[in-house]
Structure formats: C-alpha cells, structure tokens
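Note that one protein chain is taken out, while the other chains of the complex remain in position.
Moving on to chain A:
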Amino acid sequence: MDKIDSITGTAVPIDASDVDTDQIIPAVWMKRVERTGFQDGLFAKWRRDPGFVLNQPERRGATILVAGPNFGCGSSREHAPWALRDYGFKAIIAPSFADIFRNNLPNIGLVPVTLDEASCRKVMAAVTADAATPVTVDLVARTVTCTAAGVVDVPFVIEENARYRLINGKDLIDLALDFDEQIRRHEERRPFWMPRTNGQVEPAFELSGVEQ
C-alpha cells in the first residue's frame, strides 16, 4: 500500500446523514468475484439522477468525500470501501462513521477523517458552492484545512493504529507479519495431533448417478 502523509484535492459533498452501505453500493454488486472495479457501483441508485453530484463533470478527479453523520451504517459489506477506493477517493471527512465501516477504511488505504460537526458544515458548504475548492487532510499533523471554508489546521480524530498503518503504508497483514519470528516459534511447538490437508484438487466423479 502507498504511504500517505497528506492528501490535497477537490471534494465531492454528500450532504445526508446515515448513508448506509446499501446506498454506497447496492447488494447486487456483491455477486461479483473481483475485488476491484466497483467504481460503477458507487452510489449507483443516486447516479441514475443526472443532477447527482457525482455526475457533475467538474467533480471529476475529486479525491475527498465530505459526508454527513453516521456515514457507512448498515450491512458490514467490505464492497462499500472498495467502491470508494476504486472511484478514486483517498479520504472521507464526516462528523461520525459507523464503527465497522470506519475500521475497514484504513485496511485498503482510505483515511477516515472524523471532524467536528461545525467544521464539517463549513467544508460541506464551501465545496458545494465551488467544485474547485481544494481541501487538505494532513495525516502527520492530524489536521484538515479548507481555506475557502475558513477551516485552517483544524484537528481531526483517527485511531492511532490506523494512522500508523496509513502513514507507513502497512496493512493489517504487514503488521501481523512483523511477528513472523513469533509465528514461526508457535508453528514449531504445535501439538503432534493437529491435522493437515493435502493441497490437492479432488477430481470429479462420473455424473451418471445425478438426477435430471
């Protein structure tokens, strides 16, 4: 994963509270077996409206999503963060997030930015008024800046562990593999009776006995 110090870019405002994961990406997209390519599913229901903010040409290339309270509630499907990432977002700013959703974001390199409600409102207003308004999320200083909104170096909240992973470009797997030596030691002392699998794909049998 890429290391992230700070993100500066234009933003897309989604001015609604309690946007659930089914709004972020409808359930039909869960049938896909791939892990990327979910950008077309992002807010798919809302995008049918030509006036929807994501359909505005001047919003293209935005890297920051500004959202309302309790963003990402509902089913814990991991497809929702995937869709946001695939669309090109790098950070989500909101007054609050659903827990599981917020925890899932850093695993794929997305920054959850929990910003106080008043500053959020100001940023929302500024980026709604002008699509070219730049917003900066500084992960090292842990601040948000949107000069047009009068929001300058305002601190935000993020779990320390998530911040560490994002700054160092590490996912949870990297963190676990930092303990490779300890895992190895455990592997050496496992009891003798632990079962093993054989690595083989079992061949199919003749289909003659199958009805219909």
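Just so it is clear, a contact is a pair of C-beta atoms (placed from the backbone, for glycine too) under 8 Å apart; a residue touches a chain by one contact, two chains touch by 3 or more; residues count from 1.
Heads up, the rule we're going with is that contacts and distances are computed from a predicted model.
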- Can you pick, from "3-isopropylmalate dehydratase large subunit", "Sarcosine oxidase, delta subunit family protein", "Sodium ABC transporter permease" or "Ion-translocating oxidoreductase complex subunit C", the UniProt protein name of the chain not displayed? "3-isopropylmalate dehydratase large subunit"
- Message: One chain is left out of this view; which of A:S17, A:Q56 or A:Q182 touches it in the full complex?
- Response: A:Q182
- Item | Touch residues of chain A, complete complex, unshown partner | 31, 33-36, 76, 78, 104, 107, 171-173, 175-177, 179, 182-183, 186-187, 190-205, 207, 210-212
